[in-house]
Structures are given as structure tokens and as C-alpha cells.
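Have a look at this one.
Of the protein chains in this complex, all but one are displayed in their positions.
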Amino acid sequence: SAEPALIFDLGGKFDKSFNEAAYAGAERWKAETGGTYKELEMQSEAQREQALRRLAQAGADPIVMTGFAFGDVLNKVAPDYPDNRFVIIDMVVDQPNVQSIVFTEEQGSYLAGIAAAKASKTGTVGFIGGMDIPLIHKFQCGYAQGFKAARPDGKVLVNYTGTTPAAWNDPVKGGELARAQKSQGADVIYAAAGGTGIGVLQAAADEGILSIGVDSNQNHLHPGKVLTSVVKRVDNSVYDAFSNPEAITGGVKVMDLKSDGVTLAMDEHNKALMTEDMVKAIDEARAAIVAGTLTVHDYMTDNACPVE
Amino acid sequence: MGLTAATGDAARPATAAPPAIELRGISKAFGPVQANRDIALAVRRGTIHGIVGENGAGKSTLMSILYGFYRPDAGQILIDGREVAIRDSQAAIRAGIGMVFQHFKLVPNFTVLENVILGAEDGALLAPSLGRARRELRQLAADYQLEVDPDAVVEDLSVGHQQRVEILKALYRRADILILDEPTGVLTPPEADHLFRILRGLRDQGATVILITHKLREIMQITDAVSVMRRGEMVATVPTADTTPEALAELMVGRKVLLRVDKAPAAPGAPVMELAGLRMVDADGVERLRGIDLTVRAGEILGIAGVSGNGQSQLLQILGGYPEPGAQVTGRATLKGAALPLAGADARQRRRVGIGNIPEDRQAEGLVMDFAAWENMVFGHHRDPEYQAGAMMDNDAIRQRTARLMQRFDVRPPLSDLAARNFSGGNQQKIVCAREIEEGPALLLVGQPTRGVDIGAIEFIHRRLVEMRDAGAAILLVSVELDEILALSDRIAVMFDGRIMGERLPGATTAGELGLMMAGVGEGRAR
Amino acid sequence: MDLATLLQILDSATRLMAPLLLACLAGLWSERAGVFDIGLEGKMLIAAFAAAAVAAVTGSVWAGLAAGIGASLALACVHALAAITFRGNQLISGVAINFLASGLTVLLGQSWFGLGGRTPSLEGAARFAPVTLPGAEALRGVPVIGPLYAEVLSGHTPLVYLALALVPATGWVLYRTRFGLRLRAVGENPASVDTAGVSVVRLRWAAVLIAGVLCGVAGAYLATGLSAGFVKEMTAGRGYIALAALIFANWRPWRALGATFLFGLMEAVANRFPSLELGPITVPSMVMTALPYILTVIILAGFIGRATPPRAGGEPYVKER
Partner (left out) sequence: MTRLPRWADLVLTPLISLVLAFGLSALVILAIGESPWLALKTMVTGALGSSYGWGYTLYYATNFVFTGLAVAVAYHAGLFNIGGEGQAAMGGLGVALVCLALPWPHWALALPAAMLGGAAFGALWALIPAWLQAKRGSHIVITTIMFNFIAAAALNYLLANVLRPTGSMDPATARFPEGTALPRLTDMAAALGLDWGKATPANVSFLVALAACGLVWLLIWRTRLGYEIRAFGKSERAARYAGISPARITVVAMLISGGLAGLMAINNVMGEAGRLVLNSVEGAGFIGIAVALMGRNHPLGILLAALLFGFLYQGGGELALFTQIPRELIVVIQALVILFTGALDNMVRMLIAPLFARRGGA
């Protein structure tokens, strides 16, 4: 059968974040099935279309791509290759041969907010985003909602690293932002900032406060010092698409708490940090969200967040 | 020519000491240019030896080789009869050679002391060196009348003082062979006299001096022997007593040269420019011009004598329409009866109303050194209608004009595509003169027209200025060369400290009187 | 603003200043000798990478520091070769060095560690630990000076103190020693040095190599002092900011300290107040992020006159053409 393909976004496949998760999924598929796949990394905006067309012409199937930035191009390209199947992660593209996979980051972040609220002694927690873009506001908004739900009188400090792509790769500034937040009382900091987040987690560990990782499970980076990680199972999505291309249909697949598309990472590294009370609160919230009795507001729907 | 250095020397008694310097077969090429060709030269210890030659003859190159700045392609250098390998300036310094370059090699924002010790420090720390240098400088100043403030920053010094620093540098390094490349080009007559006294003093103490100059009067005045170079070759070396300026000039140029300016008496007409109460305060708040009143008439050359740095540059710049940034200018001026705005005007406006300008510094102002000759030939006039072809510049017209002017002004080589930088100073000056004179201005501002220019070219430029005067133009000539002022001017004003000290007629004054006025001695503000 | 906040901001500014200061001094050495250096960024980057890589492998931060300096020196040699020995265009050479570092770090990092250009996280002896200055605790109680000393001055990694010490050291060498005199002269008028019998080429090489060492320290500090490992492009434009600070400082060491501290301070303030509430209007975070740059422009326009670079800067020294 045809070779599947995976296209990474500009951040590159080792971004310690969701490109890397996609890579992990593909590698898992490769290890288990012995199959091969094509992989591409973008260098420039103009290459997106080039990459898609070249892969489609070469007969790659399915073609999985990570990142909202492909949406526009895919919308244009997909109709030209009706026999190919495409999977796009983090974006909705309305074409019959495109499966859109979106994650409910706000839900995972909500649970992280609860964890932070329970772990915080000071009542102040922090959020550090990478580039100041809507996607990251989605994380922030979910986090703030969860935190406020558990601790209405608490405070969430918010920082963004910058306005250029350099904001994803500036651990120095990330560390400095973490220290600034700590000095304002924050004792749990959630980083959604790619390579910058590494600096945040490091500084938090150095300063003796807790941090929350993102996208991949980052608990192991500083065992006992990373409270938890909000994991997007991009790896599962890629793995599923590669393993079972027949199941790819047009339409949107929402990866949420219910489908375990987003989770909080629990492992031996943070076991000691997770108190019973905390686990209980998280489980309750998860159950409520899954049951639909609790909806977490999605920043993207109206560009606004109900809590500060 | 029989009188080469070697034969001249061989004729001396065998008991004589070997020459302080002997060059044998020195050749040097810069790319395609053969700057020095198989040069032989001997200089006796304890003499002042002059070197003359046209612009580009290779004088500076030869001396730079002696000083280790350039390396010769072939040839030997002997100091006191022993062959030495002068691989770099360090070696030359060790051999007791010091050189004052045509263009000073000073660090402008260093103090005098720092410049003096640079490269001759006593140890890794500066303080002891500075201390010793300060003491030695005081001694040298006393011995040779070379006073300069050791803590002054060099760029604030007048060129004359900067030159003293260069000489002090050499003496501080215990040089007993001193090379000076066109040292008087930037000096006033009193300063030049002072320099010569110093040089004689050095000679009398046993030092050897090599002096490059374009001024034959100086050669006759001070040197013991003189060598003539032409097109990279050494054409003669003669004892100064055995020659005349005319003979030297002919050797240099290869033809007869008129050393005096031939001119008919002036026939001054109506005033072209009148200036009243011109004052200028520069950006630092220093008053540079303190009320200048002047009148220049049609058909006359008004010469302004003065030591440089007494406001002449500012005067020319203001009249030329480009006072230095931040300067405040007040006063009244008229040109041909119409008011001439002194402040807020620009150089273009000046050209439009008929003021031409041969600037003091051709390389920094009058020319864009990287532009080709033809581009420079319309510099400042590039917006004139005759050089336009619709929206574009009419390059063909400009080239044709350039070819014409280069021929008429004898610019060598007559290549209009050559960059200004690649012409010798004299020919650069001819390009500027050609451009400004040919525009036929009613008033021509002229600053130091022959600085560093060889005698052939000087003769030529002087003749053009006189022709222009005879055609009815008014000329304002600023020069630090008293000879030039005296030879060209129909009327002389002396400037000192931003003021006009007085006016004289060339026939009714002497260099001595003018020199005193230039030094600020005299009758105050005579009118 | 309360005292604690002020102290925290000053503390943060000091940390952020250190790499800028080192890079700025590096630029100062090079440019004072007449060699423009827009490759500060690249040299810092490769030093950060080399320092983190070697520290990760050997577990010794000092080995890392040495490697960082070595890597930066290697690029400095490339610059010196191009700009001095072969009299090439100094700006192009600098641009090339920035590209080279940006590509090589990831390329080598990927082939050595397979982490996409990252190095493994550094722990323990592979990182610089903060040092507490003597008497910091004892003095803490003294009003004003105490907290300032204990909170702001004390508690940084050794390289911060090195950077601070380099300011007077640079000033001393430049203005009080033979080497400094010649070096400044070569940046103003190389012919003056040449005719004094001193090698222009050797002096300029020395200056460029010193710049290499300082960039090496700056890069090592980024990777092993401020953070715990290398991340691709982690210099994030600091080399350019250092260059701006250098011009700001008018190529003088003490002013370099002031200029880089100002940049550090502005960044620290923007970090501390990500969005400023001024009564009815909230200044959005993008404005705060851009604030250091906006302020720089304003200060430059308002208070600093014309910068006067070394006169011979950027020009290769050519005797014969």
C-alpha cells in the first residue's frame, strides 16, 4: 500500500512540543509495523503548498500535517487530489478528503488550573505563553477557568514571551519571566511556550516552585518539580491515521478529555506531588466535562475569556 | 645628465665619511604604475637635502620606502655605508630614520603626548612612558623651539602645530635622519621660517634632513644639495649653490617654466559683492567671525592673507552657502546690488546667483573622490538645465564637456572615466578649477588653489585666474602662501582672529609687514 | 511600586544585562580596533552551544566554558581572516558568521544528541551556581544598601561578576596600557600605528580574538548560567541588542555598562508588568514587549547626540592599491 507521510510545521520536529509528539506517534507506528513513512519539515510559508503537492503527486497516503498554518493551503490543494487522504491537526478544513483533528486544549488546561489551585500555597499561579497568538490564549483561558473554579479568590499572572518566532526559543527570557512571576507570589507556573518553556521549567525547579509542562509529558525533565503536564495526544492521532487510513473520513474529529485526546500526565515523577484532594478534584472536573455538565469556554469562539 | 648621486659622490675625496643614506637601484611599482625606477641617491650626513619633482614623480614613494612604509621591488638601502634591510617602519626607526608624512599620520583624538609615545612606549603601562615623554618633550621644546601643549588633543591643533607633533615624534625616537614630505604646504610663512630654523638647528647638531617641496624658493633658501625626480626616475642631483630655480624647474618639468605671474594691472569695475558686519558663532558657541566688512569689485582679485584657522575657511563656506552645521550667521551681504541671504541659504542658491567656488580642500569638498572625472566635472552644477535630458542627466553632454575641459585645462591623464582619486593632486585641482571657472561666475571664491600642487600646475592655475579677472570676474582669493597672495592679488586684506586686520596694495607692502599683521600685530582694525 | 518589586526588577535586570554587557564589550574591543562586528550574535550562539554540549558530556561547567570560548574563537578567527588578513567586507563576514552559527549549532547538535539541536539539560556541576557575596546575609538588615547588596548584587553566577569586573578592566587596558593605546590608535588611524612600526594586522587580530573570548563567555553564560542547556537560536537577537547598546554607549566601557543595564532594566520592567493598567486603558502586552525598543528609539532621539564611531571602523587597512 501507499506510504504515509507526515509534515511538520515551521517549529520543526524536535520542538519538544506537538511536532515532536507527532513524530513520536509516527515512530511508534514505524516500530510496531515495520513500515516506512515520508517526513518533511517546513522552512518557509511558500513551501507548504509545494510540500503538499509533491507528496500528493508521489502518491503518499495518508498525508498528515501538524499545525493550523496548513489550513489555508490545504483547503486549496485538497480538491486537486481527490484520491489522497489528508489529516490536519489543530485546524478545521472542510473538504471531503480531509480529516480535521482538533484538540480541546482548554479542557486539559482547565484540569491543570485545578491542579495548580490545589498545589498553590500562595493563591497565586502563573502562566507563561510563547508567542502572543490566539492558540496560546486558548491554553491560558482554560487554565484560568480551572484555577478560578477551584480558587475564586486566587490570582493568575500571565506573561507572553514575545511577538516574533524567537519567542518560542528563548529559554533565558522564559526563566526570567518565571522568576518575575515567582517574585509576585506565584508558586505554580504553567508554560505553553515551546523551547522557551524549558527555561520556565528549569527556573521553577531552581527556585523551588512547581511548574506545569505542555503538549508532551514533560514531568521527567525535573522529577518531583513538575506538577504535571497537559498532554495533547497528537502522537495517538498520527499513529491512528497511519495504522488505519481506511478510517479517515472527511469531517472534524475532536480529541477531548472524553476520548483521551488531552490528558494530564500522571507518572512516577509527579506521583508525590499529586495529593489525594487534588486527584479527587481533577477527577470530578473531568467527569463533569466528559458528562457535559461542565463546559469550558473556548477562547477561539469569541476571542474572549470569561475570567481574568 | 652626468650629475647622478653616485658619480657626484665618487668624485669626492676618499677620506670623506660614507653618506648617511645611500639608495641603490630602488624600484617600486604600484600595479601598472612604475612609481620609482632604478633610483640612486646619496645624502651626506649633516646636510639638508632637497628633493623636487612634479606631482606623481615618485618622491613620496621613494621616501616611504626609505622609511619602511612600502617595500621596494628591488634595490638596496645603505645607512652610514652599511647595508640595512628596512623591512618595516620599526626597522627604519631603529636605523635612526624619522619621517613627517605629507598627510600626517596622527591619531586625531589622542593628545600630543599619546601621539608622541605611540609605538615608542617604555613598557606595558602607559603612565611611566607618559611621564618620561612629558619631560623629554619639555626638553625638546626648549632645544628646538618646538612648543606644543602636551595635553592638547591633536585635532584641536592647527596644522602647523600638528606638524610640530610629527617632528617631535621623530625626535623623541632619536631620529638623526629626518625626512619631511612637503612640510610647508600647510604652513604660513612665519611658521615655515620657524620650521627652517629648526631644521638648520638640527643640521648643525649633525642630523641629516631630507626635504621634499614644490617651492623652489625654499630649496634655494635652506638646502645644501638638491635632487630632481621626473616620472619615477632620478634625473639629477646637484649642490644647491650650483643651480637656479629656473634650471631646477626645467629639469623637473622638462620645459621652461615661468616662475612669476605675468599680469596686467587690474581695471576694477563696480562692486560685485559687498559684505558688512558678518559674524559667525559655531555650534560650540565660539565666535569664529567677528564682523567682517569686505568689498570685491569686478575685474579684481582680492587676496585674503592669514594664518589658517583665523576664520578664512568659515568665510568661504558661508559665502559658498554651506556654513558648518549648527553655526549662527549674521550680517548683510549684497551680490551685484541684490541682497544675498547669509543664513538659511544653500550652496545651490549661491551657484544660481553666480558665485563659483574653488574650495580649500579639494579632496574633502570639491570632489567626490570615487566619482569619475566626468561626474566631478558637473559637481554642484548637476542640476543645471544644460546637463539634463528629460528626467535623466545628459551624460553624453557632460562627457563631451569634460573632454573639452580636460583638454583646455591640460588635465593629465585626459581620461574622463578615471576616478578623481586616481589623479595627482595638481590634476585634481585642475578639474575643480576647470569646472568652477568655466561656469563663468560673477564672483569666484578661491581657497588655497595651489596647495601641494607642482610648479607647472601652479603656473597654469595662476594664469587661468588672471585671465578670468581680465574677463571681468571678481575673485576672492584665500591663501596661506604669501608669495601667491602677493603675486596674484590686486588688493590684499589680512585676516586675524575672525577680523580683517587691514588692507594693503601689493605694490605698497612687504611680506614682512603682512607677516606681522597676520600674527595680529599691527594697527588693529584699520579700514 | 514597593521595595520588593523594585529589588526584584533590579535583580532581574542585572541577570539580563550580563550577556548583553559581555557581548557589548566584545564589540567594543573589536570596533575600537577598527573592525566592525555584527557577528556577535553568531559567536554567542555557537559558544552557547559548545558550552552546553561539552558541559553536558563532561559534566563540568568549566570545561563547557572553555569549549564555548574555543568555539567563539574559531568564528572570530574566520572573521579576522576575512576582515583583516584578506581585507574583505567586515559586514558581510559578520552576516556570514551569524548564518554559520545558526546552521552549525543545530546541525551538529542534531547529529550528536539527536534532540533537534537541543542539548541535554544540564544539572549540578554542569551549570554555574549562584554565589552569595560575603556579608550579604549580615548586611541584609542595613536600610537601602543592605537589601540592594543582598538581593541585587549578591546571588548571581560567577560570570555575572566577571562581566562586571570586565568593565573597569577594559577601561584600564584601553586607557592605561600600551596595548590599549595602540589598539585605540589602530581604530582611529591605522597608518599612525603602521608608521610607528607596529603591526596593524597583529593588533587587529588581537582585538578580534579578545572579542571572540568575550562572546564565548557571553554564550556560555546564556547556556550554562542563565539556563540549563542549549536551545536552537537561544540568543534571540541579543547580539544585535548588544550592538545597539555599543553605539548607544559611544564605544566606551562604562557607558556600555550603563547602556546594557538600561536594556536589561527595560526588559525586566516589561517582564514584570506584562500589561500595564493605566486607569481606563490597558496597555496591551505587545506594547509592553516592544517597550524596550520604543524607549531605546526615544532615548536615542532625545538625549544622545551623534554617535562618533572609531574613524577607521569598517575599513580594511590598505597601504597599496
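Which chain is which? They are A, B and C, in the order written, and residues in each are numbered from 1.
Heads up, the rule we're going with is that a residue touches a chain if its C-beta (ideal position, glycine included) is under 8 Å from a C-beta of that chain, and two chains touch if they have at least 3 such contacts.
These numbers were taken from a predicted model, which means no experiment stands behind them.
Asker: Could you list, sorted by label, every displayed chain in contact with the chain left out?
Answerer: When the entire complex is considered, the left-out chain reaches A, B, C.
Asker: Just to verify: which one of A:Gln43, A:Asn244, A:Thr275 or A:Thr295 makes contact with the chain not shown?
Answerer: A:Gln43
Asker: Using the touch definition from the top, which of B:Glu83, B:Glu155, B:Asp262 or B:Asp346 touches the missing chain?
Answerer: Selected residue, touching the omitted chain: B:Asp346.
Asker: Looking beyond the chains shown, say which of B:Pro32, B:Pro265, B:Gly285 or B:Gly507 touches the absent one.
Answerer: Counting the whole complex, the residue in contact with the absent chain is B:Pro32.
Asker: Which listed residue (C:Leu7, C:Val57, C:Cys77 or C:Leu100) would be found touching the missing chain in the intact complex?
Answerer: From the options C:Leu7, C:Val57, C:Cys77 or C:Leu100, the contact with the absent chain belongs to C:Leu100.
Asker: For review purposes, identify every residue of subunit C that touches the missing chain, sorted by number.
Answerer: Interface with the chain not displayed, on the subunit C side: 78, 81-83, 86-93, 95-100, 102-104, 106-107, 110-111, 117, 237, 240-241, 243-244, 247-248, 284, 286-287, 289-290, 293-294, 296-297, 300-302, 304-307, 320.
Asker: Could you pull out which residues of subunit A are in touch with the chain that's been left out?
Answerer: These residues of subunit A touch the chain that is not shown: 12, 40-41, 43-47, 49-51, 53-54, 68-69, 71-72, 90-91, 131-135, 163-165, 300-303.
Asker: Against the chain that's been left off, what residues of subunit B make contact? List them.
Answerer: Output for subunit B: 31-32, 320-322, 346-351, 357, 359, 361, 364-371, 375, 379-380, 382-383, 388, 391-393, 395.
To be clear about the criterion, only the chains that are shown with their structure count from here on.
Asker: Would you kindly tell me how far, in whole Å, the mean C-alpha position of subunit C lies from that of subunit A?
Answerer: 34
Asker: Measuring from the mean C-alpha position of subunit B to the mean C-alpha position of subunit C, what distance in angstrom results?
Answerer: Measuring from centre to centre gives 46 Å for this pair.
Asker: Touching two or more other chains, which residues of subunit C qualify?
Answerer: None at all.
Asker: Mark out which residues of subunit B touch at least two other chains, giving numbers and ranges.
Answerer: Residues: none.
Asker: Flag every residue of subunit C that touches subunit B in the complex, lowest number first.
Answerer: Residue list for subunit C touching subunit B: 175-182, 184-185, 188-189, 191-199, 311, 319-321.
Asker: Can you tell me which positions in subunit C touch subunit A when the two form their complex?
Answerer: These residues of subunit C touch subunit A: 4-5, 8-9, 12, 15-16, 19, 110, 115-118, 121, 222, 226-229, 231-234, 236-237, 267-268, 271-272, 274-275, 285-286, 289-290.
Asker: Hey, which residues of subunit B end up touching subunit C in the complex?
Answerer: Going by the criterion above, the answer is residues 30-31, 67-70, 88-93, 99, 101, 105-110, 114-115, 117-121, 123-127, 129, 169.
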